[in-house]
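One protein chain omitted, others in place.
On to subunit A.
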Amino acid sequence: MSSIAAKRSVGAVLWEYLTTVDHKKIAHLYLFGGGFFFLLGGIEALLIRIQLLKPQFGFLSEETFNEMFTMHGTTMIFLAAMPLLFALMNAIVPLQIGARDVAFPFLNALGFWLFFFGGIFLNLAWVFGDAPDAGWTSYASLSLFSEGHGIDYYTLGIQISGFGTLISGINFLATIINMRAPGMTFMRMPMFTWTTFIASSLILFAFPPLTASVFYLMFDRLLGTNFFDVTAGGNTIIWEHFFWIFGHPEVYILVLPAFGIFSEIIPTFSRKRLFGYSSMVFATILIGFLGFMVWAHHMFTTGLGNVANAIFAVATMAIAVPTGIKIFNWLLTMWGGKIKITVPMLYALGFIPSFVMGGVTGVMQGIAPLDYQLHDTYFIVAHFHYVIIGGVVFALLGGAHFYWPKMFGKMLSEKLGYITFVLFFIGFHLTFFIQHFLGLWGMPRRVATYLPGQGLDLGNMISSIGAFLMGIAVIILLVNIVISTVKKQKVSNDPWEDGRTMEWALESPPVYYNFKQTPFVRGIDTYWIEKMEGNKGLTPAKPLDDIHMPNNTIMPFIISLGLFIAAFGMMYNPLNQVGDGKPWAIPVLIIGLCITFGTMLIRSIKDDLGYHIPKKDLTDDEHKGGVAS
């Protein structure tokens, strides 16, 4: 736990990461964990597009194709997009609000390890044969029908990583509510913190329905219950409701933090404060709220009836209003500014038209009678990729470039960044723009192939070529990361020179205790205010004093490992529907749960009071810790 940069062995570094409870290190873990799954999901996407390159191409079998797109969707949503956002939230939010860490550092580590073990468990499905094949939505009649253990990997893996997400979400809520520096009222919070706050509350309300329904499905398949078995009085429509009551807010869990990232990037590189801050906050809250009111628009063709369809149609379209407010506010933030085009800004600029296109097709789908034609076609595939890539992935890539110096103390190459952006942007539009039309021409989604002579050949080929461009762009990004890591050049506090929020007052990367003295906040864009007044750092709110720090611990890792082991026991329990129950399964289940709950028990009994950094060490420390001194 020393701030002295001494060379350490690989084992020591590994141990440090396995036991860390520091939000900045957990951010690294999320970045590499999520990045790994992002690459996996990307490879799956490319395999999908190879199969669809030409009609009746036998590159993948139908079964493998179904597994491929199921895993692509599940991986990208649960194991890539969300963790990568968590990486940026962990890295930045505590710094933006002037905190020394998140509210519950132990839980923060636990959240990561649960996500990671859940993700590994899910992907072991590839290794052991049956991957999930009922789509990421895993609709109940099909998922009960699915042979082998594929769906069981899905339910157990999602359940474990879902616990992690829920824990992290609650942690951010507690952090943002309780740990803001003096003077930082809610209406002075940076937008990224605001959107993290709203996204976390969406997690709080959206994940329990998912947990419940996934439990039902798991029990149906593994313990012989009949929640979804129609012949035994169950109901499969209820799965659709449950899933989308989670699934729709999930979209906003992803896209709100993306909005937050752009709300940091755009003002920074326009050298202007965010236009209409309070309407942005209001719009964020409204989107979060409406996000829960519109789940049935995924079910217009399920047959809920005219009244339900009409109500949900209008409610869905209403979301366009707060989203529109945001778009125009960003445009007006740039209006009158001094726009500097850096790589993060490029992503923000690429985002605006792309996301608006995804948004307008969203309104079109909200029109229920039109959705009867659009639903479950490639039009939908095009729409949500415009939203998720044009919104979330652009934010992740832009945010990664933007915060890379803050997280690692090094810059990513701007030149390689431009190339990545251009290839990715062109590839993205090439892939997905044509898919709107493929849908309108009658191509259903999730088809393993299509027949020649139906007018779908050329469009699919264009789409596949675009996907490859995106693949190349990601490879260049990886090269960029490697080059930057090897380089020795360190960067200053404020490498973009126009940083506005408090994180830019800290060293890059920040010292392990973040702020030497808790800063005092005098308005929106704290650091900008100080800079404008000619100060070199933040004004401290309190005199220098001892800092209380938590101890590292391996327990979160062990707790998660226990659930990972228990999941195998659960899957092979003798009651399972597949009928390959194993005698060792019950003991394994029990051992796994004992590991988890035993570790929790030890954690509750054993006091760990952490340690203090004495005041004297702090005065001797060469790090400034954000303070103007």
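In this section, a contact is a pair of C-beta atoms (placed from the backbone, for glycine too) under 8 Å apart; a residue touches a chain by one contact, two chains touch by 3 or more; residues count from 1.
Here is the rule we go by: contacts and distances are computed from a predicted model.
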Hidden subunit of the complex - UniProt protein name among "Protocatechuate 3,4-dioxygenase beta subunit", "Cytochrome c oxidase subunit 2", "Pyruvate flavodoxin/ferredoxin oxidoreductase domain protein" or "Amino acid ABC transporter substrate-binding protein": "Cytochrome c oxidase subunit 2"
Candidates A:P182, A:G224, A:G455 or A:P574 - the one touching the absent chain: A:G455
Contact with the hidden chain (one of A:W126, A:Y139, A:F205 or A:F597): A:Y139
Among A:A320, A:V578 or A:L593, the residue in touch with the chain that has been omitted: A:A320
Sole contact to the chain not displayed, among A:L14, A:L331 or A:L478: A:L331
Residue numbers in subunit A that touch the chain omitted from display: 61-63, 66, 133-135, 139, 141-142, 145-146, 230, 235-237, 270-273, 275-279, 301-303, 305-306, 309-310, 313-314, 317-318, 320-321, 324-325, 327-329, 331-332, 334-341, 349, 352-353, 356-357, 360-361, 363-364, 366-373, 375-377, 433-434, 437, 440-442, 444-451, 453-455, 458-459, 532
